[in-house]
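Now for subunit A:
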Amino acid sequence: MHLLETRNLTVRFGGVTAIDNLSLTVGEGEIRGLIGPNGAGKTTFFNAVSGRYPSSGEIRVRDHVVSGLKPNEIVAQGLARTFQHVTLFKSFSVLKNVMAGCHLRSGYSFWGALLGTPRTRQNEADNERRAREILDFVGLGGLADETAANLPHGLQRAVGIAVALASEPQMLMLDEPCAGMNTAETRSMSDLIRRIRGNGTSIILIEHDMKVIMGICDQITVLNFGTKIAEGSPEEILRNTAVHKAYLGSAADAS
Partner candidate 1 sequence: MSFDEIPQMLVTGLSLGLMYALIAIGLTLIFGVMRIVQYGHGEMYMLGAFFLYYWTAKWGLPYWLGVAASASVIFVLGAILQQTLFQAVHGRNILYSLAIGMGLIFIFSSGGQIIFGTTVKGIPKFATGGILVMGGFLSYERIVISIVSASLVVGLWLFLQKTRTGMAIRAVSEDPETSALQGIRTRQIHWVAFGLGSALAAIAGCLMGTLLSIVPTMGFVATIKAFMIVIMGGLGSIPGALVGGIILGMIDSVVTTVISADIAIIMSFVVIFLILVFRPSGLFGQQWT
Partner candidate 2 sequence: MEAKSNMAAPRSSWRPSRRTALKAGAASLIGLSAPAIISGRAFSAPKTIKIGGAVPLSGPVAYWGISTMQGFVDGAAVINEAGGVVINGEPHMLEIINYDTKGETADARAATLRLVEQDKVKYVYSQAAASTVGMLQVTEPAGVLSIVACWGYLKLFGKDYPLHFRAEMSDYEQGFAYIPFMQEHYGKDSLKSAAFIGPDDQDGKDCNYSYQRLMKYYSIEDKGSEYFNWEDTDFYPIVAKTLRTTPDFIVTSPTPPGITGSIVKAARELGYKGPIASPAASETKTILEVVGELATDVVLPVTNVDPTTPSQVAIRDRFMKRFGDFNALAGNYSWWIYSLKAAFEAAGTADDPKAVAEALGNVVLEDTYCGKVAWAGEKSFGVKRQGVYDCYTTLIENGKARLADVRFPALPADY
Partner candidate 3 sequence: MLLEIRNIRVHYDKIEAVKGVSLQLGKGEIVTLIGANGAGKTSILKAISGLVRPSAGEILYDGADITRRSPSDIVARGISHVPEGRRMFKLMSVQDNLRLGAYLIRDSKVIAEGLAWVYEHFPILKQKCNQLAGQLSGGQQQMVAIGRAMMARPRVILMDEPSLGLAPIIVDEIAAIITTLKQSGLSIVLVEQNAHLALKLADRGFVLETGSVTLSGKSADLLGNPEVIRAYLGA
């Protein structure tokens, strides 16, 4: 049983086919890299799987068909994601961002919230504890009360991941987590990704920084123009000339 499986996934915008009959499987506990030149359809793939874009074909999570579900239902199925551009509740504190993420897996009733019942207070306390745990886990424990908008870019990305982790996903889809980071930040991000996997969460990773991809992925899928052009271990991908050509540009041949 695969954790995530897509069968003949196709996404069209008007006349353009952004994802073309893509079939892909990701196993449990895997870190899967998704690479390809800009415009290859990587983010579109995330958007389709997370329910943001309508698609044809089939998407399954642990053999449950999730195609056609709304994003919030897909998250409930255990599939969380982050975004290419930093996407946070920017005026919230870091802690509150993560607590919002915890909402899905914690008890909530409207009336309880309104009346402030002991149970709700317990829930909120649990929630906050959970959120702080997650923040500690991603290494942001000291920044819980900062307003998200005031954090530097790299830390905002980490908050984004913390928010996604807060929904306790079985699989996390990371869209360029290292974009715009310096070497040290990138290293700690790679580290974080490995630790997340260590907790039993599978990961699909879109990343342009090849150091990251080659360093932490078990398997890599290469997309170009919405189709899969290669799949395999980092070493295999590095040797694949089709990949070279697609990814590094035509001039790569000449060099």
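Keep in mind that, in the parts below, a residue touches a chain if its C-beta (ideal position, glycine included) is under 8 Å from a C-beta of that chain, and two chains touch if they have at least 3 such contacts; residues count from 1.
Keep in mind how these were chosen: all candidates are chains of the complex that A comes from, given by their letters.
Here the structure is a predicted model, which means the values were calculated and not measured.
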Fill in the blank from the handout: Whereas the rest of 1, 2 or 3 do not touch subunit A in this complex, the one that does is 3
Handout entry: Parts of subunit A lying in touch with candidate 3, wherever the complex brings them together
Key = 37-39, 149-150, 152-153, 176, 179-183, 208-215, 225, 238, 245-246, 248-252, 254-255
